[in-house]
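Please read through the structure below; I'll follow up with questions.
As you look at this complex, bear in mind that one protein chain is not there, while each of the others sits in place.
Our next item is subunit A:
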Amino acid sequence: MSDFWILLTGSLVAACCGIVGVFLVLRKMAMIGDAISHSVMPGIVIAFLMSGSRDSLLMMFAALVFGVFTTFLIGMFERGGIQSDASIGVVFTALFAIGVILVSLFARQVHLDQDAILYGEIAFVHWNLWEIGGVSMGPKAVWLLGFTLFVIVAVIGLLYKQFKLCSFDPALAAAIGIPVAFFHYLLMGLVSMATVSSFESVGAILVVGMLIVPASTAYLLTDRLGMMIVLSVAVGIASTFLGYGASVWLDASIAGCMVCAAGVLFIIAFLFSPKHGLVSRKLRQRSLAAAANG
């Protein structure tokens, strides 16, 4: 039974991160995903200190606030004339430092250490159950991730056209009256939600892997946005299963193995993608050269 719950949790993480990751990669904001996954930490800690429990909607809300706040700060410094990568670096390290200090000053005795936030522990998912009137409803993490996935699918499904236009041609989107800045912050809100609901199971840094690596793999495989989202989720789920298999076999960290599996799938796509792969492009060049010579 625990296998089932771990795989389900992993797949839900992959689905949430895979969908929003596509937009991050397309808008060249992959490192903002990295920044948000670190800078929600003070939000998580503050919510934890206020509510005293690790699984509350308050935590989700606080993380959301900090995620959007991070993007706001990054945008502000960028407009002030700092290069975008440097402003990302300044903002997320400062917020993460605040988070670590809060943990080490106030939350040391309770079970919220940096290791839990950074690495996560998906193997414990099925011990933390949600009960209503004594009836077990399954792990809490699954419900949280399911809710997040529902929100992400609903928002992106309803506003698909707008998100698409904002990713590919923000200037045109602004010209025809789509509030580009609003969609930017909406997307960042979704990224923060995906991050905070996943951090417990895969850990803050490996969320980055789930956000960026499957989406980049999908980007190498297709030129269509809808297909890219489907592929990104599929690659994410495939790496969950492969990673879990590998971790059982090797007796190693589950989340780490999942990200490594995603990395292996990325390398395969990088080499053998039919259109953009390294090997297939070489072969095409060779056959073209042969055709030109012959």
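Here, contacts are C-beta pairs under 8 Å (C-beta built on N, C-alpha and C of every residue); 3 or more make two chains touch, one makes a residue touch a chain; residues count from 1.
Please note the rule applied: contacts and distances are computed from a predicted model.
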{"item": "Per UniProt, the name of the complex member that is left out, chosen from \"Deoxyribose-phosphate aldolase\", \"TonB-dependent receptor\", \"Cell division ATP-binding protein FtsE\" or \"Manganese transport system membrane protein MntC\"", "value": "\"Manganese transport system membrane protein MntC\""}
{"item": "Contact with the hidden chain (one of A:Val65, A:Ile82 or A:Ala238)", "value": "A:Ile82"}
{"item": "Per the touch definition above, residue among A:Met31, A:Leu49, A:Val230 or A:Ile268 touching the missing chain", "value": "A:Met31"}
{"item": "Candidate in contact with the missing chain, chosen from A:Leu7, A:Leu58, A:Val90 or A:Leu225", "value": "A:Val90"}
{"item": "Absent-chain interface as seen on subunit A, which is shown", "value": "25, 28-31, 33-34, 38, 77, 80-83, 85-90, 93-94, 96-98, 100-101, 104-105, 108, 114-115, 118-119, 205-206, 208-209, 211-213, 216, 219-220, 247, 250-253, 255-260, 262-263, 266, 270, 276, 278"}
